[in-house]
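Left out: one protein chain. Kept in place: all the others.
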Amino acid sequence: MKTAAFPELASMAFRNLGRHRVKTAVTVTAVAISVALYIFIDGWLLGMNLDSKRNIVAFEAGAARIQSKAWFAKKDELPMYESFGGHEALSARLDEAGFDTAPRFLFEGTLLSRERSAPIAFIAMDPGREAKLLRWQDYVASGRAPVPGRFEIALGSMAAGKLRVDLPARPDAAEFEAMLAAAADADEAVFVRGLYLDAPPDRVAPAEFRRLKPVLAAMPGGKDVLRAYELPWDGDAWRLRKDARPAAFGELAAALRAAGFDFQPRHTLRPDASRTDRDRLWAILAASGRMDVRISTVIDIKELPARVDASKFEAELLPALRSDDRALASRAYPADPASGDRALAEADPGRRDRLLRAMLDAGFAPAVRHVNQLIDAVVVGTVDSPNPKTNGNVAYMPSDALQDEAGMMLEGRITELLVRAKGADDTALPDPGESPRAVKAALGGALPAGLEVYGWLDGVEDYIAASRGDEVSTRVMVGLLFVLSFIGIANTMLMAILERSKETGMLRALGMTGGQVLAVYVMEAAAIGLLGSAIGVAAGCLVNVPMVAYGIDYSGMLENMGTDYGYRVVAFFRSAWNPPVIAASALVATLVSGLMAIPPTLRALKVPVTESLRFE
Amino acid sequence: MDRPTIRRGGFGALLSIAYRNIWRNGRRTGFCVAAVAIAVFFNIFMQAWIEGMIGGIEEVVRTYDMGHVNAVTEAFDAEREYLPVQFPLAGGRDWASLAAEVRALPGVRAALPRISAWATLFDSSVKHAMLWGIDLEAERKVNLFNLTRRDDGLVEGRWPRAGTNECAIGTALSLKGGYAAGDKLPLKTVSAQFSDKYWNPTIVGIFDFDYRRFDEGAVIVPFDRLGRLLALDGATQSVVMYAEDPARVDGIKEGLSGLLGAGHVVRGWQENYWVSMLRKSTFLYLVVFGVFQVVASFLIINTILMVIHERIKEIGMMGALGMTRAEIVLVFFLEAISLSVLGAAIGCAVGAAATFVGSLFPVDLELFSGGGMKDLPMSGTIFVKFTPGIIAGGFAFGVAVSAACTLVPSLKSAFIRPVEALRR
Partner (left out) sequence: MKRTIAACALAALLAIPALAQDAAAILAHVDSNEGYSSISYKGTMTIEYRGKRFVKTFESVARGRNESWVEFTNPEDRGTRYLKRDGRLYVWSPDTEEVMLISGHLLKESMMGSDLSYEDTIDSETLSARYVPALKGTEDVDGRKAYVLELIARKKTESYPKQVLWVDAETLSVLRFELYALSGARLKDYRLVRSELIGGRFFPVEFEMRDLLRKGSRTVFAMREVQLDVPLPDSAFSMRRLEQ
């Protein structure tokens, strides 16, 4: 026995496991539950965060973005006067270094449709270059993406719905009449009518549903109606199931009416309408002017004011400037001897730039000029991407149409240049080679003063806040569960060792060393952990399969929250696979389980052999 | 084993045997008790936390948003985000006369008028704020604005007096805009008659509301003064009603609807999306608690299994001495129960202490989130909820789950045949 080798000790440990099968099974189950739950929760958190992060990169930010420092400092206001020119040189340089770039100009304005208006954040962009690193153009739900050189808009689907510049999903009677009137001829009118169904209501209040239930149950065909509705877990009303057959809509509506439910007839766009049909409907509605919109905005331009009123100069400007800038301003604006007003007389471009910068930093309003602008445009498509930010009050427009006075007088200026490595995988998050530092290095000294490269996580504070909160609380919870199962193992091992005090003494008497005894017990405990982990991993993965594939529907929450809840995922929270954590949780569970055997074994070993032999 | 003074086979006797038995191995008992205690503690604490969170959201909804029942006009509701003042309640009826009728509805504890309007601030880094015209005296009798400190939230100065050009702003707004008590707050707003109203109320108080949206963006002004400024002629834009019993607001809703007539939207606080969603999602947590309790019970299961194995000779003895199988099973079952009761009791004690302390000291959510999610109607802090209900519930749940789990292993003792057992 003295020379007992590792395999012998191991087999001893494993055979011991079989001595109390039920007990072993129970302990193993505890570990398994903990491991499975941890894998599930980790996958869930990872899924949400990974999807969110991917969606930020693929729909909002790219890997890095170049913005002016002044713009970044005031980014909440989208200060378009803090734009910059000459980005083509930067793009060319980054292109050589293996980066795709997309220039964008962000501005705010009011979008006026025929019926309504809404504040919108506009993104002037280059569709071709945008497509290289952003994916929203793949998620144009209705219509198409805007084409370069035209005053065309792709509008977030939620904004499009509010402004009524989309395919009406459930038009009321008056709107439907207007749609039929929009048809150019009888053929088109028949086509439009054919795309819409007489549908049962999409929601029924719970009280009403309770009342209808017995009536419908007793009616022929009434059971179909009951089956067609569901109460979502977070819902306040019964909803028409998304998978309800459009072909049966008419019958359902008729049955509901027959059951005495009085509802406004609503035409419903066939959920099974083909892309071609939808495009044709879009074209018909667009031809009627439904998609025509106007952008009302103000072009903000930074410019040294030509004249500043005397008292305004003294009382507003000078006190707001630093002392050296104050001298600069006083020199640049000599007082008119007659009126005392200040007129700009500085010709040196360097000093003019410095003074303008100083005025803007001091928040001196006359340094920003406002030019009224009204742009006619047409909405050609709606965006409905997995990132809710693209689906809200956001409009995409080709920037080349906005370069001159008919547009935003951009003259090549942009507010940001998005950067992503060429051929980067959409499913991969930016790697260190795409970090602001790497982009800066690729630019060499070409980055002009006043510009800065920011990472993709700069400027998405809302997401970071939301995810951090969930992260901490859930992990603490699962951590506690692990503690419970480890106590379980400790208890099991304690009992096992106690029970076998006599045997332990015998083994020691026969010459087994303390270390060997310890090894046997640690291996026994670790085996429990290993078994539990194996089962837990299997169970966790099994649960994870549907969670990754389908996720949990929370579209009801979306309707109530708008698009600002931090996470960048839409309608479904999906889990993700995280192999390192799955492996690590199994490993940690096994190791810690093994460790649990150490204290009781050491205690048992302290007892003299003679005494343990006498143990009863 | 039995002391002669105790009636043989009596429940008390069995219980005392069971109880004494658990101390035969102190360490093992310690583990079992600890596990059950942790699970029960977790259950109690989590439930208190969730209740606190939901309670916090409900309280924010009831305090700031809609009271127990809220009424506005349909026209206002359609343009709610713009806070239009052109659509007063009941066709512009004077609030004073309306109030008398509204307050006379059965079950009404209080009916408060409120006006909200957007204002443009002068020369400030904060461009817009919401004027919140409320009847401060009446509000303060009903509402605690600072849900953390359980007070009206005032941290500096005093509240604006009715009818005066006084206002109070939040700490966040004062910080962001650089305003201090005693300063003027020059602003412009638009009246019901589309007149520009320039107003320069004096900041007489700074409040600290833990509902971030109000702390950052609300300017509290006297209801009557704002109404006059906005040319509302004594009318109100909305009314928030507080019921004697917050759970029963349907009657008030109906009464109020009838009183105001057509063209109004009357809602109860339970209709708030967040309130109803969170209430419905609590069952998910029950599942989690269940898992915890079951895992903790595993220890007891194992212990009982071991104990039965260990004392197989004793079982034989007990049987030989005439104890019935049921009595034997009961002894082991009671031993299991004793363990869980002991653990649950400790878990409860610790849980009660923790939730009690937690209910005194609010948890700052910014610690977790870094201060993002402003869209949730949620106060910045959570008060863990300390109630006997949760604690008793946690105890009962813990003991019940453990009992259910240990019943089967205890039954194992019944299948031991005394004669054989004695031979081992």
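Every chain is named by a letter (A and B) in the order it is written, and numbering of its residues begins at 1.
Everything below uses one rule, namely that a residue touches a chain if its C-beta (ideal position, glycine included) is under 8 Å from a C-beta of that chain, and two chains touch if they have at least 3 such contacts.
Here the structure is a predicted model, which is why all the values come from computation and not from measurement.
Q: One chain is left out of this view; which of A:S274, A:S296 or A:T427 touches it in the full complex?
A: Counting the whole complex, the residue in contact with the absent chain is A:S296.
Q: In the complete assembly, which of A:A73, A:A205 or A:V371 touches the absent chain?
A: Missing-chain contact among the listed residues: A:V371.
Q: Which one touches the absent chain: B:T120, B:T171, B:S257 or B:T387?
A: Checking each option in B:T120, B:T171, B:S257 or B:T387, the one touching the absent chain turns out to be B:T120.
Q: Can you work out which residue in A:A287, A:A406, A:L510 or A:L542 touches the chain that's missing from view?
A: A:A406
Q: Would you mind spotting which of A:L78, A:A310 or A:M506 touches the chain that isn't drawn?
A: Counting the whole complex, the residue in contact with the absent chain is A:A310.
Q: Can you work out which residue in B:V155, B:L175 or B:V190 touches the chain that's missing from view?
A: B:V190
Q: For chain A, which positions touch the chain that isn't shown here?
A: On the chain A side, contact with the omitted chain comes from 110, 112, 117, 294, 296, 298-299, 301, 303, 309-312, 341, 365, 369-376, 405-407, 409.
Q: Can you list where chain B touches the absent chain?
A: On the chain B side, contact with the omitted chain comes from 120, 122-123, 127, 165, 184, 186, 188, 190-191, 193-201, 229, 231.
We take it that only the chains that are shown with their structure count from here on.
Q: Express in whole angstrom the distance between the two chain centres, defined as the mean CA positions of chain A and chain B.
A: 29
Q: Under the definition above, what is the set of chain B residues touching chain A in their complex?
A: Chain B reaches chain A through residues 25, 27-28, 31-32, 34-35, 38-39, 42, 46, 271, 273-274, 276-277, 280-281, 288, 291-292, 294-296, 298-299, 301-303, 305-306, 309-310, 365, 368-373, 375-376, 409.
Q: Going by the contact rule at the top, pick out the chain A residues touching chain B in the complex.
A: 20, 22-23, 26-27, 29-30, 33-34, 37, 233-234, 236, 461-466, 468-469, 472-473, 477, 480-481, 483-485, 487-488, 490-492, 494-495, 498-499, 556-557, 560-562, 564-566, 600
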